[in-house]
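The complex appears here without one of its protein chains, the remainder shown in place.
The letters A, B and C name the chains in turn, as written, and every chain counts its residues from 1.
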Amino acid sequence: MSTLKEPTSANAEKTIYLAVIGASKASPEIYELAVAIGREAARRGWVVVTGGLGGVMEAAARGAREAGGLTLGILPGGDRGEANPYIQVAVATHIRHARNSIIAHTADALIAVDGEYGTLSEIALGLKLGKPVIGLKTEWKIPGVVPVNSPNEAIEKAIALLKRG
Amino acid sequence: MSTLKEPTSANAEKTIYLAVIGASKASPEIYELAVAIGREAARRGWVVVTGGLGGVMEAAARGAREAGGLTLGILPGGDRGEANPYIQVAVATHIRHARNSIIAHTADALIAVDGEYGTLSEIALGLKLGKPVIGLKTEWKIPGVVPVNSPNEAIEKAIALLKRG
Amino acid sequence: MSTLKEPTSANAEKTIYLAVIGASKASPEIYELAVAIGREAARRGWVVVTGGLGGVMEAAARGAREAGGLTLGILPGGDRGEANPYIQVAVATHIRHARNSIIAHTADALIAVDGEYGTLSEIALGLKLGKPVIGLKTEWKIPGVVPVNSPNEAIEKAIALLKRG
Partner (left out) sequence: MSTLKEPTSANAEKTIYLAVIGASKASPEIYELAVAIGREAARRGWVVVTGGLGGVMEAAARGAREAGGLTLGILPGGDRGEANPYIQVAVATHIRHARNSIIAHTADALIAVDGEYGTLSEIALGLKLGKPVIGLKTEWKIPGVVPVNSPNEAIEKAIALLKRG
């Protein structure tokens, strides 16, 4: 049994939670972009929230973990075991796609990387809730989504938009 | 902005998640019992899961944090700010009482301390899912709930039942 | 393709919605009791709400349909096809046990017939929401549940408690 002994400060309200959203399968290019976003978020002390599965979700959590960050996976199924190995705190919702709404509520900002229809539903809910939503390599043109060209730009935009909010 | 920099190992599957369930208001006696359960769970490296609000939920998270443990709050509302100050990782579900099912799915075992009807629904769902459910100072006599007389006995029973499972 | 052409008045607020809750397997005796409750509810123009599956859920819907009533099934899965054949309006939630909370919210009163742990979670949520909860052949002694000895007594108690509410 592993242990999670050393988390420091606990204020769940003030820590920034960044959702990195995208499909459960990812090309090597997309995977690397999501790793970089996760890493940069963790370096800033942010919690990285994802849907907990593979592809972009795995990549973002992997990048965050490699930088010593905390990763939260909000799973569609009822078993924590479906989390990718980079998820540190797993929540087994068993409410399937309805968990997308939980991701949108839990995050302070969302960065989409590429993405399929599940991602689009999270983008929509993030916008509905008035949260910053940033798109890297996302194909849809959705008013309200801030398009960016790199992981660093995604993080910088998130910081700027969170300050304004 | 606070940071969560030093969590160690990340295996969300093998770490034990203990739900401590109970009402959002607690007498000093009940509060102390829940603090002790949270503390003992954290000493064993377990993640302490609660509904994130006051009373027993706050007490268990407080005990866990004081022992350096990780605390996960699965909130009924849509805002992480409703978490008690001892919740380190907050999930804003906004699905109200339906989040009780997420607590039952996410936990490996559940310990009820006293409790009202919301607690009873979590006890029932834990039993439905075949998880160990332990009751300390719970008034209902529900077949399947293992009654105990102290926080230590609660933890020892949880260990014994998880080994068997 | 079948049709649902003749429902009359539409006021979803004033019509009484009765949840009949119980296990997905039922002995012939329990099944008959649930049929009778569904029938009596439908005779009074009530909508009969269930979890949409077999056993007590099927029996209550069957009784209601035989008396010309409207039956609403709030299913755990994502496919309306899992509804029993007596469900007239099916809702495919795909949120599994979390749908128990929807049943409790949607109903004005709940009648449990026998029942297992899933039923107990619905009893608890009904009580949490302050709704009349009536138990016929339920084994647990839960303060707040009104025990009755027959389908007719269950319906009469529901009427009395709804008038008071």
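The working rule: contacts are C-beta pairs under 8 Å (C-beta built on N, C-alpha and C of every residue); 3 or more make two chains touch, one makes a residue touch a chain.
On a predicted model such as this, the values are computed, not experimentally measured, just so you know.
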Chains in view touching the one left out: A, B, C
From C:Val47, C:Ala60, C:Ile134 or C:Ala158, residue that would touch the chain that is not displayed: C:Val47
Omitted-chain contact residue, chosen from B:Ile95, B:Ala112 or B:Leu136: B:Ile95
Residue touching the undisplayed chain, where the options are B:Gly22, B:Gly52, B:Gly78 or B:Pro151: B:Gly78
Residue among C:Ala26, C:Leu53 or C:Ile74 that touches the chain left out of view: C:Ile74
Touching residues (missing chain, whole complex) on chain A: 95-102, 104, 116-118, 120-125, 127-129, 139-144
Residue ranges of chain C at the interface with the undisplayed chain: 1-17, 45, 47, 65, 68-74, 78-81, 83, 85-95, 98, 101-102, 105-106, 129
Footprint left on chain B by the chain that the document does not show: 78, 94-98
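As a convention for this text, only the chains that are shown with their structure count from here on.
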Interface residue identity across copies chain A, chain C - same or different by half: same
When chain A is superposed on chain B by its C-alpha atoms, the rotation angle in degrees, nearest 5: 180
Separation of chain B from chain C, taking each centre as the mean of its C-alpha atoms, in whole Å: 31
Chain A-chain C separation of Cα centroids, rounded to whole Å: 40
Junction residues of chain A, two or more chains touched: 78, 94-95, 98
